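Omission of a single protein chain aside, the complex is shown with its protein chains in their original locations.
Up next, chain A:
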Amino acid sequence: MSTAQATKNCITLKGSAQIIVEYLKYGINSILFQRGIYPAEDFNNTQQYGLTILMSKDPKIQTFLENVLSQTEEWLSKNMIKKISMVITNAHSKEVLECWDFNMQAELGDGDSSDPTKLTTTKELSRIQNEIRDVMRQISATVSYLPLLDCICTFDVMIHTLQNTELPAKWDETGAIVIQNPQAVQLRSFSTGLHKVDTVVNYKMST
């Protein structure tokens, strides 16, 4: 009995945050490729979740994502994040054209829930990865109905944290994101047992 318990699969808050950050990394890169924000020759093939995902080769983007995601992981493990938005804007007019929202909902898990900092879940990693794979597939399928981005675009990652969050160096507070004439499409959601992640794409409806 004791050995069975010892080998039991167990995900902590930190592990859950890691899984989500990994998803965000691949998701954001995939969106960058699929939406054509950077030229296709700037991307490399990688295998993840049983899919071929294209990752940016640009060192600037890599370092940016590394910085943002490491901070995100720290905040996620303390359940301080409500939403992460990847905003695609027109580089010249700064107009927001698309906003990919990753809504985070904290869950209690199925372990001992007396101490909120030591929650655990026994959800299997393969199951979580399968769920993530479905979402990634949907992300690549969105190209068929999202409007064409026919201008030079750029992106930014904005994090909706609690008011009492202390900001580290090089982090700024910014305003809310507003899309003119928005249209929202919810993709599948996945859960690590401790966090539930909903992926929603808001885009500007062309009139």
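In the analysis below, a contact is a pair of C-beta atoms (placed from the backbone, for glycine too) under 8 Å apart; a residue touches a chain by one contact, two chains touch by 3 or more; residues count from 1.
By definition in this document, contacts and distances are computed from a predicted model.
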Which choice in "Cap binding protein", "Mitotic spindle assembly checkpoint protein MAD1", "Ubiquitin-conjugating enzyme E2 2" or "Thioredoxin-like fold domain-containing protein" gives the name that UniProt lists for the one chain left out? "Mitotic spindle assembly checkpoint protein MAD1"
Among A:I53, A:V87, A:I128 or A:L194, choose the residue that contacts the chain missing from this document, as touch is defined above. A:V87
Touching residues on chain A - with respect to the absent chain: 60-61, 64, 67-68, 71, 82-83, 85, 87, 89, 91-92, 94, 101, 103, 152, 154-163, 165, 167, 170-177, 182, 184, 186, 198, 200, 202
